[in-house]
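Yeah, one chain of the complex is gone here, protein chain that is, but the others are all in their spots.
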Amino acid sequence: MQFWIIQGLNSLSLGGLLFLLSSGFSLIFGLMRLANLTHGAFFMLGTYFGAIAMRDYSGLDLWVTAIGAGIIVAALGGLFERLVLTRLKSNPLGQVLVTLGMAFIISDACLVLWGGDSIPVPTPHYLQAPTRLFGFVFPTYRLVLVGIAVAAAIGLYVLIDRTRLGAMIRAGVDDSQMARAVGIPVSRLFTIVFCLGAGIAGAAGVLGGPILSAYPGLDADMLPLALIVVILGGIGSLFGAFVGSFIIGFIYTFGTVLFPELAYIILFLPMIFVIAFRPQGLFGRLGT
Amino acid sequence: MTISRRQFVSTLAGASAASLASPGLSFAQGSGPIRVGLLAAKTGPLASGGIDMELALTMFLKDRDNTLAGRKVELIVADTAGVPATARTKTQELVEKNNVHCIIGPLAAFEALAIIDYLTEKEIPTLGVSAAEDMTQRHPSPWYVRLTSTSAQCTYPLADYSLKELKYKKIVTIADDFAYGHEMCAGFQRAFEDGGGKIIQKIFTPLATPDYGSYVAQVKTDADALFLGTAGSNGFRFLRQFIEYGLKDKIAVIGGMTALDESVLRNMGDEALGIITTSWYSATLDNPLNKAFAPAFRKQFKYDPGYYAASTYLSGQVLEGALKTIKANAEDKKALMAAIRGNNVDTIRGLVKFDEFGNVIGNVYIRKVTRSDGRLVNSVIKTYPDVSQFWTYDKKEFLKNPVYSRDYPPAKNLEL
Amino acid sequence: MNVPSSSLALEVTDLNKAFGGLKVTQGVSLSIRPGERRLIIGPNGAGKTTLFNQISGDLRPNSGRIRMFGEDVTRLSPYQRAHRGLSRTYQIITLFGGDTLEHNVTLGLLGLLPSRWQMWRPLSSYRHLVTEAHRTLDSVGLLHLAGHSVSELAYGEKRRLELAMALAQKPRVLLLDEPLAGLSDGERATVKALVASISKDTTVVMIEHDMDTALDLAETVTLLNYGRVIVDGERDQVIADERTREVYLGA
Partner (left out) sequence: MKWIAIALFAAVALLLPFFAGDFYVNLASQIYIAAIFALSLNLLVGFGGMTSLGHASYLGVAAYVSALMTTRYGLHHGAAALISILGTVAMAAFFGLIALRATGLGFLMITLALSQVLWGLAYRMSNITNGDNGITGITRPEPFGISLESPAAFYWFALITAVIAFVMMTVFVSSSFGSSLKGVRDQPRRMAALGFNPWMVRWITFVYAGFWGAISGLLYVYYNKYIHPTSLSTTSSAEALLGVIAGGSGTLAGPAVGAALVLLLKNYVSAYVERWNMLLGLVFLFIVLVMPEGIVPGLQKLAARLRRRSS
């Protein structure tokens, strides 16, 4: 019983982390039809910013750092979008090349700037003590992370569903030519959404830091996870990304525990299954 | 075919047309510097170790004004990127383009295994750093020596220490799911169970495991201790999550030679205090050679040298000893190799000898993480002198068994 | 119409198709005789092109049957229908823009031949195909441009090329989706003459907005609205029908 509860909580917290990671990717893909392979690098950049800032300025708050890192990464993302990606609107192979190229640049820059060691992101001291619930012990920060993920999901839902910007994004997702025709500044919208997606990745990098730490290769570890979540949940569907994150959280956690010999393929088998029988993902829409 | 081509080449040797091939031909035998190649992964996930390997070796040579045994030394560093195929190309570059006299490195077992046949064929004296057991056991190469330790070599003393001094009876092992982790756990298990202990759980985690949560939660807390067999930064991340789950109070942690390496400790906090690990080195070793090395390294780079830095510094020392024996005639590769294997050299890890398989026989240290001058260090609490890769086992019997692996020796005391 | 179904060129029975909640084809039935010229009309969004896509096999209907010359093709793929003599053009011009006109038409010919699986001989080495392609291009008045790239063509020429690709296959049933859309008056006359000259061996089903031109070509007319057949019959009969007026004028 304890096993199921603890691993269930683990699945939830991993799911929360995955949603923070993949929501930005999903947002960008939904509007721009761009598989942003730099996403893992943006995430890692956030983690490094957090780790370094909090190492060099002790007393810095994790939440403030996350927002700061989010803003910096968003700005970098915006620059990248304006300077490079705008020129590649109808060149998907070119997009693959530059987004991966950018990921190479970022990860090598991190190695130059901060070396090859793992650098921790400290857990806020008031969240360091494990939570004891009905005799179970569970890391408090992980529980908080689930809460943050849910809050982020609600925030994004409100943004997309209730604001003018969201209405424009939705119009652009449905049909960007139509959106342009009715006077929505699609190009600027692309930049805003790219910044937003990159920013969420950067902030998520800091928030995931206490669990993951900053280390070379973090980007390559995270990018496939983001891709899997988004593909499984349905391309361009935030709701799909949300549900997909938790599904993957559960599959990964219970899969690696119950079938350790399948640890390497546990994430990919369900994905093959889903794409083969439901190419649009679990919550993706038909026709796109 | 080859011969005629070589003749063809040599006729062109003087001409500028042969500029591509010239590095191999412009140096007459015996003159010019001794060319030492270092294979280190300076990019990719193994970069941390690779960078330290370069820093320490460069420092070693600089301290000697780039001169060993009276002859200038040229160091050529090649980045293997931690990829076997790249390691091979880089080795070929060192051998065929740079014409190195000997090679130090590489770090990862799969890099070493990818190039060992080639190095043997080309007869290049190699001072290895990687730990793959069989390279000095069932498949030794006359051109390969190892100055550090096999995967399991350092775990035997730790098993002994756990039984006799720490009085542990039941232990859980957790290690990276690759050959190094398997071999380390296998060696530890063998010695520990032969001495009457029980390994009640073995967990192997994929090398790229961002979140250890689900593994940490599985650890059987009724064990006396947890043996941590990780490499690189994985131990560091595992331990942080281990503590998050409140397990540090419930179960003691002991570790293999890389689990709490100095390169890991420098980014850790009080959570590491008290953890006991085993290695062939510690930055705090109290011998004159290390007193000359570790503080200087620390002064220059602001952190303590660990496994990776020490490995190449050590290699430098062994190489220097051998070069002195053969009067710096590095061109005579057979003599160089014989000198490396035959010398007993005093090094930063203590006296180094080799067995007939080219593997080191040397001290292994049991260390405990303590705080000293405000930083975390591995303080030596016990020294096991002259530990062989075969520990106390009979060499012949040892080699008759299969090489250590995930499933060998079988774990008979696992609790479900 | 009491014609036995085996002698019908195209027979659609009670076809239904919905996208989510939107019903785009509702109980549509058509019976088209061999050699017939059928015009399908209806306001925008009436489901004309969706109907075509189901006949050609690009879309699977939710229910209903499609038969060609008596054979049930409802579950066949588009390419299988093509091999049974169905050919079509697209409302939005769909050509191979980077290639020459000759290549476009040759590709159309190749589609029905076993040599399309040939993996060592270049397409251009099939002299008889090239000759045939030239003949077809000549029939639509584009022979002089055979070696030019499609991207150099004017809009009207592209429409004619679309037609040429379909005609090259000598189809038994030809679906034309707004062949006159976007053409100037002169071009319109040219294409109209082309369509009029199609052999009676080919049954022609055409969607067209330009009633003035299209009605001349049609023998029978089907009026669609909101995915339903409103009126169906001989040309003059449909034009005279009250409901046609309603759809076109009342709306």
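As written, the chain order gives the labels A, B and C, with residue 1 at the start of each chain.
The definition used in the following text is that contacts are C-beta pairs under 8 Å (C-beta built on N, C-alpha and C of every residue); 3 or more make two chains touch, one makes a residue touch a chain.
It should be emphasised that the depicted structure is a prediction, and the values quoted were computed from it without experimental measurement.
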**OP:** With touch as defined up top, name the shown chains that contact the chain not shown.
**Re:** A, B, C
Original post:
Any idea which of A:L12, A:L27, A:V73 or A:A103 touches the chain not displayed?
Top reply: A:A103
**OP:** Using the definition of touch stated at the top, determine which of A:I67, A:L88 or A:I160 touches the missing chain.
**Re:** A:L88
Original post:
Which of C:S56, C:T213 or C:T244 sits in contact with the chain that's absent?
Top reply: C:S56
Subject >> Residues belonging to subunit B that touch the chain removed from view >> reply: 1-2, 5, 8-9, 12, 17-18, 20-21, 23-24, 42-43, 78-79, 81, 83-86, 88-90, 92-93, 95-97, 109-110, 113-118, 132, 134, 139, 177-180, 182, 405-407
Subject >> Positions on subunit C contacted by the hidden chain, ascending >> reply: 56-58, 77-79, 82-83, 87-88, 90, 94-98, 103, 107-108, 110-112, 115-123, 126, 165, 169
Subject >> Sites on subunit A contacted by the missing partner chain, in the whole complex >> reply: 29, 35, 84, 87-88, 91-94, 96-98, 100-105, 107-109, 111-112, 220, 224, 227-228, 231, 235, 261, 263-265, 268-269, 271-272, 275-277, 279
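Criterion: only the chains that are shown with their structure count from here on.
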Original post:
So which chain ends up closest to the centre of the protein, judged by Cα positions averaged per chain?
Top reply: A
Original post:
How big is the gap, in whole Å, between where the Cα atoms of subunit B centre and where those of subunit C centre?
Top reply: 73
Subject >> subunit A-subunit B separation of Cα centroids, rounded to whole Å >> reply: 37
Original post:
Could you state the distance in Å from the CA-based centre of subunit A to that of subunit C?
Top reply: 47
Original post:
What are the residues of subunit A that contact at least two other chains?
Top reply: none
**OP:** Hunt down the residues of subunit B that sit against at least two other chains at once, touch-wise.
**Re:** none
Original post:
Okay, in this complex, where on subunit A does subunit B touch?
Top reply: 3, 6-7, 10-11, 13-14, 17, 108, 111, 115-120, 123, 128, 130, 137-139, 141-142, 210-213, 215-218, 220-222, 225, 252-254, 256-257, 260, 263-264
Original post:
Taking the complex as given, what residues does subunit B use to touch subunit A?
Top reply: 43-51, 177, 203-206, 208, 210-211, 213-215, 217-218, 232-233, 236-237, 240-241, 244-246, 263-264, 266-269
